[in-house]
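Shown here: the complex without one of its protein chains, the others still in place.
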Amino acid sequence: MRSSAGRDGAIGHTRNPVTEARWVRLALIGSCVAVMAVFLVLPLVEVLVEALAKGLVPFLANFADPQVLAAIRLTVIVAAFAVPLNCLFGLTAAWCIAKFTFPGRTLLVTLIDLPFSVSPVIAGLIYVLLYSANGLAGPWLVAHGVQIIFAVPGMILATIFVTFPFVARELIPLMQEQGNGDEEAALSLGAGGFYTFCRVTLPNIRWALLYGVLLCNARAMGEFGAVSVVSGHLQGLTITLPLQVELAYNGYDFVGAFGTATLLAALAIVTLLVKTALERRYGDQLAAARRG
Amino acid sequence: MRLEVRGITKEFGATAALHGVDFSIDPGELIALLGPSGSGKTTLLRIIAGLDFPTAGQVLFGGDDASARPVQDRHVGFVFQHYALFRHMTVFDNIAFGLRAKPRRARPSEPDIAARIDALLNLVQLPEFGRRFPAQLSGGQRQRVALARALAIEPKVLLLDEPFGALDAKVRRELRRWLRDIHDRTGHTTVFVTHDQDEALEVADRVVVMNTGRIEQVGGPDEIYDAPATPFVFDFIGESSRFEVEVFSGKPYFDERPVGLPFNDLPEGRSTVYFRPHDVSIGLPGPGLISGTITSLRRAGATRRLEIAIGPGQRTVEADAAENHSFRVGQRAGLNVKRARAFPARAAPRNVPSYAG
Partner (left out) sequence: MPNVLSRAPPALLVLPRFRARHRSILPGFRPALGFTVFYLSAIVLLPLGLLVARAAGLGPTRLWHIATDPRVFAALRLSFLASLLAAACNALIGFLVAWVLTRYRFPGRKLLDALVDLPFALPTAVAGISLSALYSTHGWIGSLFAAWGVRIAYTPVGIWIALVFIGLPFVVRTVQPLLEHADLEVEEAAATLGAGRWRTVMRVVLPALLPAILTGFALALARGIGEYGSVIFIAGNIPFVSEIAPLLIVTRLSEFDYAGATAIAVIMLAMSFLLLLAVNLGQGWLRRRLADAE
């Protein structure tokens, strides 16, 4: 297998037969870059430009706004609950799915992927149906004074749903590929189960775990649709950063909206950078996940 | 179509894969490019096809310099080691591909194409296989389809890159003979690359033995086997052993003792003598014979093979013994060299003929 990186023939003016003519290549590269620039880069640039439209001071002042600060705090809190819980789930699920065989294993894997194919609005809807005052568990919750919908717990639940598969999906193929050899060796040397898990399994999967947690976090902090449905948009109480963006935008506070959006966009870019770095350095330990 | 290769050199950065290769093929010949991996034979084949470009040199088809022509215009039929069949097309469509790819004017009509493909399928002994997909065929069948596909465009030259390398030994042997048969019937000028010497010697009209980017020898199978031109060829083809002699005043000496060799005019100084196991006879030690100690006895196919340690370095050589021999391990024996070739150690240009028995 040779790379067809477009070397032209050394003799004569004919082209390497496994590549297109030079002008075709350049045209394709050019159109690709153009499309990407228009569809991907421009929106990013737009965010920054609009955020700084009135200058640096209003941009920075936005972050001192108590509403925005509350939104930042809430976003972090929601992620602080959702990510570790899904991480724990991911590890547990990957452990039993990858290291054991049992009837219904394939079904389990398919079910874990389910939240990916559900619209975020539906994700919010199902929790409203369950936990709102008119919902299934409504009467019980009201009787005990527990508020889930239109409160933070509901938002955490909805976020857990939409970020459910991220960690598990990264770990399962990798752990399957790695097999049981290392763990069996550790056990045969007398190590206990939990000790084996911490000292043998975890180190083997640490980069895939980090990768999964990274994606999970990015999605958790950026989730809009599901959280919007369950939040009730109560000022200062149930507004996360994405909801704050919407609020500001609909209120024609463009500097505020895009300023807050810049924060989220920065998070996205950092996520992309770390993600790319991880893929580049530890690609083989993530390869199984990518292949899936 | 006569095929000529002149002064082909191919460099990949600092390393050279081919150093000034020259040879020519007469129309209708079946030539084997034989050599170990890294010898440059596949690179050479690809350069002939136009799938690679040389750093220097020319390829001529029937006297025309094809070097500047792209592969699409060279009309070569190329058969790949791993078939490279189009997996999403039927056998029929695979073979028809080259015919349908011709420009409108030159393209035959669909009924014509169908007729040709039928004839080709019969030729490669896969009638009624047209509707099948490559995934449904065995390796040997796929290779035959690949050959039919290459033949469909009526190529000037047929090029095969280790065509049977990916197949089982038994299938390989069958297809070998079959390839020769097809060639005799269609008469295409054919070049095939192989690292399997049995294959090359059995199938080809002439063999080009290559090593590290250079041609060691070109000749018919008998010539290659019986009269190897260089130490490499002697070593690569068939079984061989060797030892070194010093020649003083025209007389060869091994281990400082005179030894009788079937050569008349060895040059002064050191030479390496190569022989095959069946070219020597073993007996009791005696004057003029190379003496050594038998280190092992075993069967090699139908013969009894002896390993004998000779000389100051106790290097091992192999010789065949009669069925009813009574040699034992540890016994001293004498070698009588009946046929051999000697290559002087004195820096001789590569193509200088060596001395033979």
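Here the chain labels run A and B in written order, and each chain numbers its own residues starting at 1.
Note that a residue touches a chain if its C-beta (ideal position, glycine included) is under 8 Å from a C-beta of that chain, and two chains touch if they have at least 3 such contacts.
Quick caveat, the model's predicted, so the values are computed rather than measured.
Across the complete structure, the visible chains that the omitted chain touches are A, B.
Touch with the chain that is not drawn comes from one residue among A:Phe59, A:Phe81, A:Phe161 or A:Tyr211, which is A:Phe161. The omitted chain makes contact with chain B at the following residues, 49-51, 70-78, 80, 82, 84-89, 97-98, 101-102, 133, 135-139, 146, 149-150, 152-153. For chain A, the residues in touch with the chain missing from this view are 1-2, 4-6, 17-21, 24-25, 28-29, 31-33, 35-36, 38-44, 46-47, 50, 89, 92-93, 95-97, 99-103, 108, 111-112, 114-115, 117-122, 125-130, 134, 136, 157, 160-161, 164, 180, 183-184, 187, 192-194, 197, 218, 221-225, 228-229, 241-243, 245-246, 249, 254, 257-258, 261, 264-265, 267-269, 271-273, 275-276, 290-291.
Keep this in mind: only the chains that are shown with their structure count from here on.
Between the Cα centres of chain A and chain B there is a gap of 58 Å.
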